[in-house]
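Please read through the structure below; I'll follow up with questions.
Removed: one protein chain of the complex. Kept in place: all other protein chains.
Labels A and B are assigned to the chains in the order they are written; within every chain, residues are numbered from 1.
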Amino acid sequence: MRLPERFDRLVEMVHKELIQVFRDPRLARIVLVAPVLQLLVFGYVVTTDVRRIPTFVVDQDRTRASRDLVQTLAASGYFRIVGRSDRPRDLVEALDHGRAVAGVDVPRGFARDAARQAATVQLVFDGTNSNTATVGSGYAERIVMAYALRQGSPGRSLPVDLRARAWFNPNLRSSDYNVPAVMGQLLLILSLLLTSLAVVREREAGTLEQLMVSPLTAGELIIGKTVPFALLGVFEMVLITSVALFWFRVPFQGSFLLLLPAGLLFILCMLGAGLLISTVSNTQQEAMLTSFLVIMPVMLLSGFMFPVSSMPVAFQWLTLLNPLRHFLEIVRAIFLKGAGLEALWPQYLALLVMGAGLLSFATTRFHKTVS
Amino acid sequence: MSAPAVTVERLTRRFGAFTAVDEVSFEVARGEVFGFLGPNGAGKTTTIKMLTGLLQPSSGRGTVAGFDLAREVESVKRSIGYMSQLFSLYGDLTVEENIAFFAGLYGVPRARRAGRRDWVLEMAGLKDHRSRLTQELSLGWKQRLALGTAMIHEPPVLFLDEPTSGVDPISRRDFWDLIGGLAARGTTVFVSTHYMEEAEYCHRLALMSRGRIIALDRPAGLRAAMPAPLIEIQTDDSPRVVEALEGAEGVIEVGLFGRAVHVIVRDAERARAELPRVLAAAGLAVRGLQVVEPSLEDVFVALVHLSNQGAAT
Partner (left out) sequence: MRALDPTRLLAMARKEVLQLRRDPRSLILAFLLPVALLVFFGYAISWDVSDIRLVVVDQDRGAKARELLDGFRASGRFAIVGRLERTADIGPLLDRGQARIVLVIPPRFDADLGAGRTAVVQAIVDGSDANTATIALGYAQAIVQQFSARALFQTRRVRLPVTAATRIWYNEELSSRNMIVPGLVAVIMMIIAGLLTSLTIAREWERGTMEQLASTPVSRLEVLLGKLLPYLAIGLVDVALCSLLGVVIFRVPFRGDVFFLMGASFAFLVGTLGLGLVISALARTQLLATQIGMIATFLPGFLLSGFMFPIDNMPLVLRAITYLVPARYFLVVTRGIFLKGVGPEVLWSEGLLMVLYAFAGLGLAAHSFRKELG
């Protein structure tokens, strides 16, 4: 008598919760549309590639030679000419204004000096984005050197040629790295934010009391509140994986069967955290703000966009406490390296321990606040 | 003879295919306590929301405090106080802060603010609670505060939408004493309620059902206008008596009334003969059966029932 009855109640709760989420058509669209939107944006935006640097050209010489040099730079694909002039102060203004990030200043008498082996061309880089400046200036100097060799010593080429190859992810496409990671970010928001709100919404509306008066136990309430979002989370995992595979053509070397449990464990952690937040929030607004205050550091200190290895050592140790970090490692390893359990078991273990801990702590607190 | 405080002419409000308020017309005199009665969904709240400028009428006209609802709604708002059905003051503000806020909104002159604030605190009995957060007050106190803030700018007309729902009877009586006092000093009070006994406190009553006004008169007048005789039956088995008489010949409406049973019949004489037979046939014992004076509740039930029947045929 007990088990089927409990099961029935649970199913009812899950059902009610899903109805509430999807009854508002706008909310439903956001749960479905937002992930795809974020995927597209992250997939295409987050990159450290340096290409198409907007460049302003000042050609004070205006000879065949100067035009040749500029053309060589433009043809490389690294530099995109956004303006030309013969006055240096136009260059200053362009860079001051931010219309250009790089500048080329070919001085008067360039061709004449080149014939005497003494020409210089001035390159200017806006140092605001240090990556662009460093890498871009390296490209520019190399191109100028190659050009100079062609002019002065045809048949000679650069002394050292660095040929790069990528192990895993041969095309070094940033989307391959970032798109799978979006899964973590979306699951984070879904599980944490929506769970905390779901419980608090009932408390605010007074319906929580009504539920507690019914035969429903606190444990069943918690399961009823968290299962729908676990289901939604799995759905989103599948959705994101599909978009990643078929739109972005991210390689998938590993096994989805391995990815799924990792996702569930991560969702478990986040559900626990969301539940915890709901025990310290009385209104939806408080829940939302607290969730956001938690989400921000979790996202920033997870290796999602910014590499953990670049952080100060103290912070690197701190990230070990961040479930998102472990989940991201698993996701990226499965997608790109085809890694298996033998390599990833520490991360799985970490997720399991943190998830169990968070959930049980949250449950005890929940019991206290309800009874 | 001064101009009426509220006039309403064929006011109508539709929501899609559903007509919530159907061609309602009436007038409220200055200083009157005008009660609006009706079951849930009758259209009382919708009417009040139209009169306070919260909803636009689908058709019809109205004036409040002499200002036209369609063209001068901002002037209307400055001349009224409003208390909504659900508590709608700021829970996270203290009693005093809520009062000060609405004083500012209604443009109470600075020189008068302290005085008005003290008046509201006194009237609502909240002097000792002025620094408490509003959400910590019990419902009765909250309602008093809402009434007070509605009065902060001494408006000529007050609109109170079910101000006493959920409040205990003693507090309810106090509340109506307050309202009576305000009316005596010249404020027009437009009140909606579904508690029948409160209807007695009003100068005039409008009965509303399914968007229409089905009766409008002083309480005594309404009672006298009882359209059908009322019979009271004392018995030990009221529920089964009700069951037995439902739908019986000559019975318009039957229901419990305390321990007794009230039966609204078409003809008193015939009923006095018929009903005992029906009850005896059902094997039910009856201790007493007589024609009685109707209460307002009985009048109301009869009127609503008849008007629904009329609408159906």
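As a convention for this text, contacts are C-beta pairs under 8 Å (C-beta built on N, C-alpha and C of every residue); 3 or more make two chains touch, one makes a residue touch a chain.
These numbers were taken from a predicted model, which means no experiment stands behind them.
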Touch partners, limited to displayed chains, of the chain removed from view: A, B
Selected residue (touches chain absent from view) among A:217, A:242 or A:285: A:285
Per the touch definition above, residue among A:177, A:229 or A:327 touching the missing chain: A:177
Residues of chain B in contact with the chain not shown: 49, 52-56, 74-75, 77-78, 80, 82, 84, 86-93, 97, 100-107
Positions on chain A contacted by the hidden chain, ascending: 24, 26-27, 30, 34, 37-38, 41-42, 44-54, 69, 80, 93, 95-98, 101, 114-115, 117, 119-135, 137-142, 144-145, 147-149, 151-153, 156-170, 172-174, 176-178, 193, 197, 201, 284-286, 288-290, 292-293, 296-297, 300-301, 305-307, 309-312, 315, 332-333, 336-337
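We adopt the following convention: only the chains that are shown with their structure count from here on.
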Centroid spacing, where centroids are CA-atom means, of chain A and chain B in whole angstrom: 59
